[in-house]
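The structure under discussion is supplied below as structure tokens; questions concerning it will follow.
All protein chains but one are shown at their positions in the complex.
Read from first to last, the chains carry the letters A, B and C; within each, the first residue is number 1.
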Amino acid sequence: MKIGFVGLGQMGSGIAANLLKAGHELSVYNRSAGKAEALVAQGATLAKTPAAAAQGDVVFTMLADDSAVETTIFGENGILGALKPSAIHVSCTTISVKLSEKLTEAHAKAGQRYVAAPVFGRPDAAAAAKLFVAAAGEAQALKDIAPLFDVIGQRTYVISDKPSAANLVKLSGNFLLASVIESLGEAMALVSKGGIDRHVYLDLLTSSLFSAPVYKTYGALIADQKFSPAGFAAPLGQKDIRLALSAAEALSVPMPLASLLRDRFLTLMANGGDKLDWSAIAGLAAKDSGQ
Amino acid sequence: MKIGFVGLGQMGSGIAANLLKAGHELSVYNRSAGKAEALVAQGATLAKTPAAAAQGDVVFTMLADDSAVETTIFGENGILGALKPSAIHVSCTTISVKLSEKLTEAHAKAGQRYVAAPVFGRPDAAAAAKLFVAAAGEAQALKDIAPLFDVIGQRTYVISDKPSAANLVKLSGNFLLASVIESLGEAMALVSKGGIDRHVYLDLLTSSLFSAPVYKTYGALIADQKFSPAGFAAPLGQKDIRLALSAAEALSVPMPLASLLRDRFLTLMANGGDKLDWSAIAGLAAKDSGQ
Amino acid sequence: MKIGFVGLGQMGSGIAANLLKAGHELSVYNRSAGKAEALVAQGATLAKTPAAAAQGDVVFTMLADDSAVETTIFGENGILGALKPSAIHVSCTTISVKLSEKLTEAHAKAGQRYVAAPVFGRPDAAAAAKLFVAAAGEAQALKDIAPLFDVIGQRTYVISDKPSAANLVKLSGNFLLASVIESLGEAMALVSKGGIDRHVYLDLLTSSLFSAPVYKTYGALIADQKFSPAGFAAPLGQKDIRLALSAAEALSVPMPLASLLRDRFLTLMANGGDKLDWSAIAGLAAKDSGQ
Partner (left out) sequence: MKIGFVGLGQMGSGIAANLLKAGHELSVYNRSAGKAEALVAQGATLAKTPAAAAQGDVVFTMLADDSAVETTIFGENGILGALKPSAIHVSCTTISVKLSEKLTEAHAKAGQRYVAAPVFGRPDAAAAAKLFVAAAGEAQALKDIAPLFDVIGQRTYVISDKPSAANLVKLSGNFLLASVIESLGEAMALVSKGGIDRHVYLDLLTSSLFSAPVYKTYGALIADQKFSPAGFAAPLGQKDIRLALSAAEALSVPMPLASLLRDRFLTLMANGGDKLDWSAIAGLAAKDSGQ
């Protein structure tokens, strides 16, 4: 297929490389063109604008946030004005439910198709084609691009025919991750102040009931109190909790644990945590306990 | 070894059976003697009092709560007055840090030895000798009974030479479990009100980042909103959060997520939930959201 | 002075009437013109658009929310395009800090002056000229309109030369009011379930340490569990807590009590409370406790 790819950060470049490897014709765009070099060396074409990247059958976007997506789609030389009728925009960014609804409407009005496909997994999973894809949109559109998802991830979950549902799933997933971080932060503050070695404790947890990767990954960071460098920066985590709470507000769903997480991120930001990994909110329980 | 076993509920009878199978001489006691029958049929001796069960080298207790342990140890015909010098009391009950400290002192004064060994795992794991044992106490005592732990569990973690540390670990573990339940409750209330199928959502979670057994077990109960019959009754969960908060208070460790859990259990109790599984607190987020 | 007044709800009509009584020439506008009739009968001129009302030296706006203010100022036939250089826009609506900042900039660019003057007090206080005015803006502008504030309120507080500071004060004041409601709701749920008469309890509180009007007013509503008709509707209270939290987020100030209030309002909305008085959030503590 003739595919465009917009947004070549750590996640995007890994995904794009896998599409290229699978034999697709790829046109790539990134705001700072330097990031496109490696892909161009592997055979991709460099596009000078998002519009230029959106001349094919499908265009992926994998950007930082709502604002970047708005500019890329609705701005000058944006995708909306360039994408052919029936061509598909696959949006992988973690964006708000509201913006996803706006995209649904705008693409429909333009006779284009729109699929929301946020992914679970970190940069190494993107590079290894081991992502989990949460996809939502019209059945036919999902069918048409299913082979592309197979190329970039280890499994695709079809969530709904309403694209924004996939964004809601992604936001709720990040809420669950942050909840794990908070709970580990409190538990470790407790046992540590009680004189127990944090690493012994973590070993017990992760080799018994809490064997999921997320407990291992974040548990190690918290046991070490090592929140830098940031794998996923705190401001991004804060943004995702904000978007989850915003979606919950629109649906009138109170989420007290999400409110607690919101306050944790604010405390972190107010105390110089903006360069840290989002798991640094786990350090606040220890700090509050005088450790 | 000559071993006593006091407390033959679902957990205790499974553990006792494994000790028996391993060839130990077992004297068993339960308040309602009926529960001892199966073990007696397999070769155990029926003891008429806790004291009678505590004539050997080691006595295990696996009871309901602090109050039951106090009666069994300090009460009439209790273990404290019967246990030989240097014999070991292995306490498996999930009790308060405070009571564990009291037991430490009382047994030391009596020239006896005391090991706290709460376990992680449900009745089926107890029966299958697949428990995880969190053990704490003097090194020599732990060494002396290590073979017994090997017979009842799949792995033993030595937490500390201070017995109460194992109880703290157990309480913090139950706090982590309840945190998983709360976070799943909120996340499912959100996606479900957003029109997403809870089972599709759960499948995505548990086959990707949240692959730990605890997410599968509780996620299924929550997706089905099936909180009865109780695998672990809500009042027991409430008790454990209370004990965790109480230990945290003694150490001056604020745990806002544990406070939230406390309030959830109170709401559940005030609204007829005392017969339900403790995962029923996950239904409150859905209820608050009008579902 | 030649004054315009836009927004003739319960609050606005009381304020406008007092300006008229003081001898000012008043041009009034309301979206549904019927509400202007009484004022016109008293000598006010009916304006057909916000722009038409903004021909004088000063124009007041007292509207429902951010959206109404945006339309009235920036929309077609809006105030921004009509107000003379150096004329003053006095904004009394409870709006967001962000919109107030936007108004500051827009009026400055247009050579106009802008004062934020949200008020404390309910409709009866507005009618009786007993409002408390929280005013912020340039010193000269505040001086120029001080006589008008004297006519509508019992006291004016000059908060800052930055208009949005007055809006922040107003939002924080509504947060304090909602906090009183929540605390009374919890306290009454407790004593009431303990068998104590709520009215005896309230009498004790309000005749001793809690003698402020706010405890009397809301205490009575809560003791009676009488949340209808709405003096201040729950969705407006929800909006103000949202705006307070939003301002707090912009400043990185965690406010856990405000987060709790947010969740209370969501629960109320999700369970049919949108027509009730905002004090109905106090009923949720009672409900959670099974009363």
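Rule of thumb we're sticking to: a residue touches a chain if its C-beta (ideal position, glycine included) is under 8 Å from a C-beta of that chain, and two chains touch if they have at least 3 such contacts.
These figures come from a predicted structure and were not determined experimentally.
In the complete assembly, the contact with the undisplayed chain comes from C:Ala258, out of C:Ala141, C:Ala258 or C:Leu276.
Contact with the omitted chain, checked across C:Ala87, C:Val115 or C:Ala247, is made by C:Ala247. Only one of C:Glu25, C:Glu70, C:Asp150 or C:Glu186 touches the absent chain when the whole complex is considered: C:Glu186. Residues of subunit B that touch the chain left out of the display are 242, 248-249, 252-256, 259-260, 262-264, 266-267, 269-270.
Residues of subunit C in touch with the missing chain: 97, 120-121, 132, 134, 155, 157-160, 162, 165, 168-169, 172-173, 175-177, 179-180, 182-184, 186-187, 189-191, 193-196, 200-201, 203-205, 207-215, 244, 247-248, 251-258, 260, 285, 288-290. If you put the missing chain back, the residues of subunit A touching it would be 256, 263, 266-267, 270-272, 288-290.
The rule is short, and it goes like this: only the chains that are shown with their structure count from here on.
Of all chains, the one whose mean C-alpha position sits at the greatest distance from that of subunit C is B. Over half of the residue numbers at the interface between copies subunit B and subunit C are found on both sides, making the touching surfaces mostly the same.
Chain centres here are Cα means. That of subunit A falls 38 Å from that of subunit B.
Between the Cα centres of subunit A and subunit C there is a gap of 39 Å. Of all residues in subunit B, those touching 2 or more other chains are 256, 288-290, listed in ascending order.
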